[in-house]
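Have a look at the structure that comes next, please.
For this view, one protein chain was removed and the others were kept in their places.
Order of writing sets the chain letters: A, B and C. Residues in each chain are counted from 1.
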Amino acid sequence: MTRTLTLSFSCPDTTGIVAEVSTFIAQHKGWITEANQHSENELSQFFMRVEIKADSLDFPPEEFNVRFQPIAQKFKMDAKVSDSAKAKRVIILCSKQEHCLYDLLARYVAQDFAFVIPCVISNHENHRKIVEAHGLAFHYVPVTPENKNAAYRKMEEIFRKENADLIVLARYMQVLDDALCRNFAGKILNIHHSFLPSFAGAKPYHQAHGKGVKLIGATCHFVTPELDEGPIVEQDVIRVDHSESAEDMAHLGKDIEKIVLARGLRAVVEDRVLIAGTKTVVFR
Amino acid sequence: MTRTLTLSFSCPDTTGIVAEVSTFIAQHKGWITEANQHSENELSQFFMRVEIKADSLDFPPEEFNVRFQPIAQKFKMDAKVSDSAKAKRVIILCSKQEHCLYDLLARYVAQDFAFVIPCVISNHENHRKIVEAHGLAFHYVPVTPENKNAAYRKMEEIFRKENADLIVLARYMQVLDDALCRNFAGKILNIHHSFLPSFAGAKPYHQAHGKGVKLIGATCHFVTPELDEGPIVEQDVIRVDHSESAEDMAHLGKDIEKIVLARGLRAVVEDRVLIAGTKTVVFR
Amino acid sequence: MTRTLTLSFSCPDTTGIVAEVSTFIAQHKGWITEANQHSENELSQFFMRVEIKADSLDFPPEEFNVRFQPIAQKFKMDAKVSDSAKAKRVIILCSKQEHCLYDLLARYVAQDFAFVIPCVISNHENHRKIVEAHGLAFHYVPVTPENKNAAYRKMEEIFRKENADLIVLARYMQVLDDALCRNFAGKILNIHHSFLPSFAGAKPYHQAHGKGVKLIGATCHFVTPELDEGPIVEQDVIRVDHSESAEDMAHLGKDIEKIVLARGLRAVVEDRVLIAGTKTVVFR
Partner (left out) sequence: MTRTLTLSFSCPDTTGIVAEVSTFIAQHKGWITEANQHSENELSQFFMRVEIKADSLDFPPEEFNVRFQPIAQKFKMDAKVSDSAKAKRVIILCSKQEHCLYDLLARYVAQDFAFVIPCVISNHENHRKIVEAHGLAFHYVPVTPENKNAAYRKMEEIFRKENADLIVLARYMQVLDDALCRNFAGKILNIHHSFLPSFAGAKPYHQAHGKGVKLIGATCHFVTPELDEGPIVEQDVIRVDHSESAEDMAHLGKDIEKIVLARGLRAVVEDRVLIAGTKTVVFR
């Protein structure tokens, strides 16, 4: 694997941004392997992502951020530089269901994309063995109506201690509190088992079954204090028909839940997802 | 094309229905080419569809309905027999947009499935030429806030005069009144340009764009007095991303609108769709 | 879970089969929960699958097979009765890659469909820990050019000892020999990482990349002595574009490989798949 730097930013839209950014990179011999840009008309915002071979630059990769500052400031960019040499740290939260957890563990083992799992946190004990068989730490943090606040503060402490870049709710069946949502804004990904905005809230497969829809969906979105309302990162659907009960749908739906969550996570880990107000820009 | 009879029915669920129906057919030498059944647990209703080669029977196909009555009555069936020798009569209603109309005309010309078009009705004149080029009658029935009732009564008259089996709203941009919806219950098919129940009502593509969904959809459903709430027959989606404006979505969405409408229409024309309360059973 | 009997059969096509089968079931008070049939014109073969609530019958479920024999013989059926009380025994064969194995383990843990795993066999040691963490036996059977025959005979012995109903090649990277293919005909399922018949044989993703296709696929099929030529059970595809290298395709393709294999396996486990010459009938 070649070491790469990924520059991603958004800023007020104007002419000359690409020219300045690409000229800066070219002047320093940077080899661009991938580049994407998008102008969001309604927000008058410009979004860009560039991937550069780290060793093509005529300065140490660690200096990129500092050297890029004059351009970032000139265009009032909200900019970020990621170094492939530092894999993203992704904490997984799960409950009793296994499909998303197993799917993420398999991707971690294969390093399908570059991430490490500092630990897995669950409000149930049932997945301890499988997690520990991978040499990963497992934290059992039960959540009850009474201990909710203490439990979330405990989790927050783990997030900080482990320097988490991202937290993934892999069918985690508790609603995070406002403090967690705010303190880790843009860093918590959830998978909802419906094609949002349809069937937000509880028991979406039962809602879908009751309505008689012919497709069921899953939605990966950032978590915000408003339940199931955060910016959507990825969605997909599968076909169902009259013969499927709500329980059948819940079984079938697992396949898109795990795939949609993994695709969303990969995009975020690779800095392909930029938040644009209540929506997202996702560069392929 | 072999001449076929299609028996379709629903009735209270119990054991022995299939046995009795298939024995009746077998005793009369009927050759079954296709059969489907479904037990709807919540409604305790049974649904069945059987296709029989008409000339395999040891009595004239026209007698099927009468001879089947004892069984239909025994099981309190809501039963229907269709004869492929009598093609379904489908009236198309359209407005200015052309994609669904052209799509249906192409299917009619090719006889992709067995239907005739007694006439096309529109509140605009722009498609007269193309419709008449197919030798089909075109009725211009303008609908304004003032003449609404008169216009709908005129259309109702045409529906009756033409002995319509089905009315298809091929992106017809007027909301039918309650009388039409009730008088032709189960006979009017609409295509809505969203993945219902998301984005019912006006400007669904703008709603979808505003929400930042990653897939847009189309829904074919029966028309009931409650706008966009009738039983869903068919749905599909296509992928969009941040680069698509609401107008782009409206263009892209046409492709699923016309395909979903055509699939829904075909299923209804072939008696594959049985209404089950607020939902449908659709036999493939 | 209700206990069910599943009757599936194929036989020469004629009239009256459904009548006789359904009358037999009705006479014994059998409650049919699902039924499918298909007439294959080219082979003049009839295929049927019926699911019956076991305790609705007026005789012990164990007697079904014997009592059904007169009908089976009359129509020269190749018939099979499965009892949900006896879960199918599925042996998994894998190599170094983990995605299909983890996916099947997750389904086993959740019992998404009814199967047990008597053991996992691999020509590599790397998955021992995860398999054993589930309390499952793991057999390391290395396969080299020299020991091939001995290795396959060893595996055959395990298949027999464990009374395997099915063997699943979960991205198992060795070609089984003719003896195994013949002795377990109709019992070995493979996942091939291309949309067969395109790109059979080695390195299908490289073949796909070389050809510049815009979709890549996966195919679940029964194993026969002719490599990648057995009856196809299930297929699916995902979209790729010019930006994906052959290696990227290999990563992306894992998602459909595991899903397609699992869907195929489920259908076979539930007796929904009947072999029709070189093809399959798959009842939904």
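Keep in mind that, in the parts below, a contact is a pair of C-beta atoms (placed from the backbone, for glycine too) under 8 Å apart; a residue touches a chain by one contact, two chains touch by 3 or more.
Please read these numbers as outputs of a predicted model, since none were measured by experiment.
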Given A:Q37, A:S84, A:N126 or A:T278, the one touching the chain that is not displayed: A:Q37
Residue numbers in chain B that touch the chain omitted from display: 34, 97-99, 101-103, 105-107, 109-110, 112-113, 129-130, 133-134, 241, 243, 251, 254-255, 259, 262, 284
Footprint left on chain A by the chain that the document does not show: 15-16, 18-20, 22-23, 25-27, 29-33, 35-37, 39, 56, 284
Interface with the unshown chain - residue positions in chain C: 38, 40-41, 195-198, 211-215, 217, 231-237, 241-243, 245, 276, 278-282, 284
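Basically, only the chains that are shown with their structure count from here on.
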Reference chain B; chain at largest CA-centroid distance: A
Interface composition of copies chain B and chain C: same or different, split at half: same
Euclidean distance of C-alpha centroids - chain B vs chain C, Å: 37
Distance from chain B to chain A - Cα centre to Cα centre, in angstrom: 41
Sequence positions of chain C contacting 2 or more other chains: 284
